[in-house]
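There's a structure below that I have some questions on.
A single protein chain has been removed from this complex, and every other one stays in its place.
Labels run A, B and C following the written order; every chain starts at residue 1.
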Amino acid sequence: MIGLAHYLVLSGILFSIGLFGVMKRKNLLMLFFSTEILLNAVNIGFVAVGRFYGDMSGQIFAFFIIAVAASEVAVGLGLIVLWYKRTGSIDLDSLQMMKG
Amino acid sequence: MYEVIAFYTFSLLTIALFGVVVISKNALYSMSALAGGMIFIAGFFFMLEAEFLGVVQIIVYTGAVMALYAFGMMFFDTTKEVRERVHAQKVIYTLAILVAVCVVFIVSGPIVGQKMQALYPSIEGVGNIQMVGLLLFTKYLVVFELAAIMLLVAMISGILLVSDRMNLDLTLKDEDDKEREMI
Amino acid sequence: MGEMAIVIETVIKAITVLAVVAGMAAFATYIERKVLAFMQRRLGPMHVGPHGILQLAADGIKLFTKEDIVPQNSIKPIFKIAPVIAPASAFTAMAAVPFFPEFTLFGYTVHPIIADINVGILFVMGVASVGMYAPLLAGMSSVNKWALLGAARTVIQLLSFEVVTGLSILAPLMMIGSLSLIDINDYQMGGVGSWLAWKQPLAFVLFMIAGFAETNRTPFDLIEVESEVVSGYATDYSGMRWGLFFVGEYANMITVSFLVSIIFLGGYNPIWFIPGGLAILLKISFFIFLFLWVRAAWPHVRPDQLMWLCWKVLMPLALLNILLTGIVLI
Partner (left out) sequence: MEKYLYITLFAPLVGSLIAAFFAAKPKELYTGILTSALVGISFLSSIVLLNYVDADTILHVKMMDWISVGNLSIPFGFVVDQVSIIMMVTVTFVSTIVHIYSIGYMEHDKSFNRFFSYLSAFVFSMLILVMSDNFIGLFIGWEGVGLCSWMLIGFWYHKQSASWAANEAFIMNRIADLGMLMGLFLIYWEIGSFQYDIVFANILNLNINTVTWIGSFLFIGAMGKSAQFPFHTWLADAMEGPTPVSALIHAATMVTAGVYLIIRASDIYFLIPDVGYVIASLGAFVAVFAASMALVNRDLKRIIAYSTLSQLGYMFVAAGLGAYWIALFHLMTHAFFKSLLFLGAGNVMHAMNDELDIKKMGGLYQSMRATAILMTIASIALAGIYPFAGFFSKDKILEVAFNHEAYLLWFALFIGAGMTAFYSFRLVMMVFFGEQVHKRLGFHPHEARPFVIYALTPLALLSIVAGFLEYSFHAFVIDLLRDYKFTLDHSVGWMLIVATTAIALSGIAFAVYKYKRGGFGAGVESLGIYKLLVNQYYIPQFYNNAILKPFAAISTFFWKQIDLKIVDATVDLIGKMFYNAGGKTRQIQSGNLSSMLRWMVAGIAVMLVLAIILRPMV
């Protein structure tokens, strides 16, 4: 049978993929995609834990994460488009104004 | 039996698709793969008896979020290969694999909190949607309303950000902008 | 009855649905020509077979044998996958739609629904919305300005009208208290008088309008309107790939017809002497006819008018409807 550990491992692997993407990609859009992967990986974990402990909170949490993701897209995409209009590039390296 | 088949099929597909997302050089591939992956994640939710969440995942993520990404991508040239200067590849791989191994090791081990108590146990005979609704409108009402406000704010800011007025530069004013304004 | 039996039954149902709906979709193209011709005082296809009935087969042969052109600069894998999505999502959506009342076949009760999940209506809408990826990906992978414009219009139009669909359907759902289409159908068991269309006329109208937009039918066929964007997302497609889009669109049309019938017009409940199965067939026939009728009778709108209609007219109305329903229910 498929137990909680299976889902958690899956969630962990997906999360790692997301982290990998976050580190590797320099394209802002890709970065956003990787973030979505991270969020979804976590969602799976939440729902799985909730399911196997008979607790609904996991799902509720996933709902709010989805809401956050939706807001993130609305704002983030607006910013990317704006940035592209300004600089003609959505490369992360073009976004380097806050040099320490 | 079927659950096992479904789980492994879905898992492999999801991992493969998400892998494509992070590796592919073409933004369109990534987007399509991500959208597909989202649907499989909805499949997991169905398997976990969270039907409502699954449907929401499809509608919100696949239907709205990814479509918005696609719409945003139309502003950029999608056919061009994404060129990225990536340095120290080995570091990335090492880190990612390390994290993956650690996570797998941690979660595949015996779960510590076996005695964990369900705070909001599902009630027998009440459907998933009713349960979700019950929780959302009682315990999590404030959070729910806050999420609604957050979405509204996000919507407005999204509209504002891509509106024409934002082309008037307020902070990054440089010579070109001045010329543009003069014209 | 073992698990195996359920699997076999489901597979049979799925194949049946696929075959029937695909056939209906193909047949609908013939009907469309005929109805349009009828509206325009002409005959339509007449030469192939009696009353041109074999025109269907001729078109099929043409589509299957036509050269499959993939443009040089297109993003090929996506270009090839995109057409498949349209019928795939349309048929998947049908998994949660109950087509007919239960009937007994060889002493075996058949539920004419592939998967009765308790979020049925949401599932149908969600999966149908995935269908948007067909024109979207097609347009974006074609690397063609018209196609890209078509894809952009797809996103705008479908996303916007999904809001209206969802909101308009919320009011009836509030009255019913369930998302399962079977429950919705059963709610209207008491004959013509209990049809939700009487209780929720506004929702009915809104849902119909949104349905037209979601299926890209005239007057909202802006995605592929020839006078503006040549053929929209499908400009670069030919042969069977193009045909798949076509099938998808007609399958969607049938799905919407089913949905409207089930939600608002009593579904497959028998009316007077007419048995349920026949009743729903009549209803969807009427709606398909309505789609064609509107196509013949209405000019299409401009994109800005479409957006105006969606956000400034339909959505406020839908919200108002929800509010009123809520007040009445309380």
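Methods note: a contact is a pair of C-beta atoms (placed from the backbone, for glycine too) under 8 Å apart; a residue touches a chain by one contact, two chains touch by 3 or more.
Being a predicted model, the structure only gives us computed values, none of them experimental.
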item	value
Interface partners of the hidden chain - shown chains only, full complex considered	A, B
Residue in contact with the excluded chain [from B:Leu12, B:Ile106 or B:Ile159]	B:Ile106
Where the missing chain touches chain A, by residue	19, 22-23, 26, 31, 92-93, 95-100
Hidden partner chain, residues of chain B it touches	91-92, 95-96, 98-99, 102-103, 105-106, 109-110, 112
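Assume only the chains that are shown with their structure count from here on.
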item	value
Contact-richer chain pair [B-C vs A-B]	A-B
Touching two or more other chains - residue numbers and ranges from chain A	none
In chain C, residues with contacts to at least two other chains	none
Complex contact set, residues of chain B against chain A	3-4, 7, 11, 14-15, 18-19, 21-22, 27, 30-31, 34, 37-38, 41, 44-45, 47-50, 52-53, 56-57, 60-61, 64-65, 68-69, 72-73, 75-76, 82, 84-86, 89, 92-93, 95-97, 99-100, 103-104, 106-108, 111, 116, 118-122, 128, 131-132, 135-136, 140, 143, 147, 150-151, 153-155, 157-162, 166-167, 169, 172
Contact footprint of chain C on chain B as seen in their complex	1-2, 26, 28-29, 32, 35, 39, 46, 51-52, 54-56, 58-59, 62-64, 67-68, 70-71, 73-74, 78-79, 127-129
Interfacial residue positions of chain C with respect to chain B in the complex	3, 7, 73, 75, 77-78, 81, 117-119, 122-123, 125-127, 129-130, 132-133, 136-137, 140-141, 143, 148, 151-152, 155-156, 158-159, 162, 166, 179
